[in-house]
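These notes concern the structure reproduced below.
Just one protein chain is left out here, and the rest sit where they should.
Every chain is named by a letter (A and B) in the order it is written, and numbering of its residues begins at 1.
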Amino acid sequence: MGNVLILAEHRQGAVRDITFEMLAAASGVARDLGGEVVVLLPGSGLDDLAAQIAAYGVKVLVVDDPLLANFNAEKYQLVLGAAIDAYKPSLVMVGHTAQGVDLAPALAVEKDLPFVADVIGLAVEGGVLKATRQLYSGKVNAQVAFKPAETCLVTVREAAFEALEPPGGGAVEKIECPLKEDIAYRQFVEYIEAEVGDVDITQSEILVAVGRGLREEKNMPLVEELAAVIKADLCGSRAAVDAGWLPHDRQVGTSGKTVKPKLYLAVGISGAFQHVAGMKGAKAVVAINKDPDAPIFNVAHYAIVDDLLKVVPKLTEKLKELKG
Amino acid sequence: MRGMMMSENQTFTEKFDLLGCIQCGRCTGGCPVTARSNLNIRRFVYDAYHEEALEELARLAEIWDCTACHTCAVRCPKGLKPLEVLIGLRTMVIESGKTQPTVRDALESVFREGNPWEKARATRCDWMEGLEVKIAQPDTAVENLFFVCCTIAYDPRVQVIAKNLVRLLNAAGVDYGFIDDGESCCGSEVYTLGEDGLFEMIVEDNTEFLNEFQAARIVTLSPHCFTTYNRHYPDLNKPVIHYTQLLAELLDQGRLTWEGGLEKKIVFHDPCYLGKQGGIYDEPRRVLQEIKGAKLLEFGRARERSLCCEGGGGKMWVETESKKERLAETRIKDAKALGAEIVAVACPFCLLTLEDAVKSLGFEEEMRVAEIMELLGELGGGN
Partner (left out) sequence: MKTFVCIKYVPDTSEAVVKINAGGTAVDSSRFSFDINDADNYAVEEAVLIKEKCGGTVTVLSIGPKESEVMIRMALAKGCDDAIRIEDERIALYDPLMVAKTLAGAIKGQEFDLVLTGCMASDDGQMATGVALAEYLGVPHAAMVKKVEMLDGKVKVQRELEGGLMEVLELELPAVLTIQTGINEPRYAPIRGIRAAQKKELKLVNLDDLGLAASEVDSSASKIVLEKLYIPEVASTAEVIEGSDADEKAEKLASILVKGGLV
């Protein structure tokens, strides 16, 4: 009782960051619930991954079976369901990721668990587990309480919690795979790597956008380098496209594309209404412009009022350093 | 083919009077867009005669390059409106549903919220905040019923037109009323984008809505609304004028004076929808002449020969894929050659496109683009 069970997430032989972030999120909750943190690691050929996770000072339950070689929501649901039955954790954490959202809601229905998705905060108040999540793209926070239940389920937002340094000293325990034969109704076929080259900016997670403030085409390498460091795609205002700095399909605005990245870094863009209409769905907007009255600052979350030719190279350098 | 057959039982040829064309080529000769695009309007009028070719014509990108400036219609010796052939082809695309996403979003926004800018109807009058604006009530008679325009209502850059006008009207003691957030798009761009069905609906709804008001006349802030109401709303029960006409009237009555002046060389750019299409050339000039210290210049291409800024015809939602100079830039270069310090306009679209051109040419130090109401607001005093 009181334990927190984390479903470890890994893909193509690597543990994904969300796993370590959930470990950070879980420790306080487990303490408040009077239990400990346990990690469930399903997959195939997991020795290295298990050791890596155990280094965080937790018990790792390894379900190592060729049937679990690639993520399959239906199979993982069976494995996680069996672990819940066996270990009766008070809280189960799954990443709010492409894997987690494909799995957790179905598990909640199957096991009749109180479920909150995409949580950014967890607390135990007066013995009641409460979660914080966001609505309207982060404009509103919601506090949700779980009704009393043996086990509750959450999916945890990526990057909402900061992973800690591993203290070492965990343990690995192999458990039996509840799945005895393959399932026909959902079959993994293959992974297809993203095609490099043809960029669809409407799907980009991070965009560096350039505008007239860049002044000349010879300054493009400055933003190209910045984009490369943060794995962003480049886009721009009508002026930047007109000037031939970017192809037409990179134009953002009422006569271009509508984008909704997690981060929109507007460099030298004044922010005309017709441009803003195309990027208002961005989760976070950073604007760098030397004009303090530029309307882009009205929609920005972070603003630098200065010469972009000075700011951008330094920003690139510092980001390179911080991202190692 | 579906599109153009649905509204009336006319063929494309009949609807646009294609047989009336003598292929003289004056339309193409005058078409400003040919400077940037492959659009050959005469050719379209010729080819559209072959009904079986229509589907293919509708797929050509050039049909979206037309800015609906009406130069072709003004110049046609047979009184045809060649541009409407292009609009007819656009209608075919619209009715097939396979239109550009930008056009789709703008049209859906007009349908749902009464404006093409994807803004909530409830925020349409937010620009009035902090101003004393008289709101018209259908059961109270008012002389001038103001129609603001979606772009002026929502785009912070051009809201100044409406704000300064309100201040001027209050100062001059004009009997007026603005419409509340029940005001809906006039359909100018809906019409030129070819969304026939939506335009019909808008005309019906707006006619009913506007006819309810007991006003002597409607005054529009944008030339696009002005021309659209005058040309496409046969059942409207009151005349529609542009605000520059009202200002000229107030000047004649001695009801407008300003304290300050503006020692600048100003050139007026005739908006297509006010000049070529509305026949209003003198009133805006009359207002500008009244500014103390201002020296009024004239473009070589002025009045009915005015060069289009490429802001109309739905071009706010469709780009012409051309590496060639924008017409707005050509216009601004002309203004610079004249030595103009201010390019005055009387249209929100002209303001946006020409101002953009000043920035991209890097002429911000030497000149600026300003809407007439913007200039008047800077004079100070206001009576």
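Operating definition for what follows: a contact is a pair of C-beta atoms (placed from the backbone, for glycine too) under 8 Å apart; a residue touches a chain by one contact, two chains touch by 3 or more.
Bear in mind that the values here come from a model prediction, so they are computed numbers and not experimental data.
> If I'm reading the header right, one chain is hidden. Which shown chains does it touch across the whole complex?
Per the touch rule above, the missing chain touches A, B.
> Out of B:K119, B:K315 or B:K359, which residue would touch the omitted chain in the full complex?
B:K119
> Looking at the full complex, which residue from A:K180, A:K218 or A:K314 touches the chain that isn't shown here?
Answering carefully, the residue with contact to the hidden chain is A:K314.
> Quick one: say which of B:L107, B:I179, B:M316 or B:A346 touches the chain that got left out.
B:L107
> Touching the absent chain: which residues on subunit B qualify?
These residues of subunit B touch the chain that is not shown: 6, 94-95, 97-99, 101, 103-104, 107-108, 111-113, 118-123, 195-198, 200-201.
> If the missing chain were put back, which residues of subunit A would it touch?
Considering the whole complex, subunit A reaches the absent chain at 11, 16, 70-71, 73-74, 96-99, 101-106, 108-110, 112-118, 130, 134-147, 149, 158-160, 184-194, 200, 202-203, 206, 230-232, 262-263, 280-281, 284, 286-287, 297-307, 310-312, 314-315, 318-319, 321-323.
To be clear about the criterion, only the chains that are shown with their structure count from here on.
> Rounded to the nearest whole Å, what is the centre-to-centre distance of subunit A and subunit B, using the mean of the C-alpha atoms as each centre?
The answer is 46 Å.
> Quick one: which bits of subunit A touch subunit B in the complex? Just the residue numbers, please.
Against subunit B, the touching part of subunit A is residues 212, 238-239, 242-244, 248, 251, 254-256, 258, 270, 272-274, 277, 295.
> If you look only at subunit B, which of its residues touch subunit A in the complex?
Interface residues on the subunit B side: 101-102, 105-106, 117-118, 154-157, 315-319, 321, 323, 326, 352, 356, 359-360.
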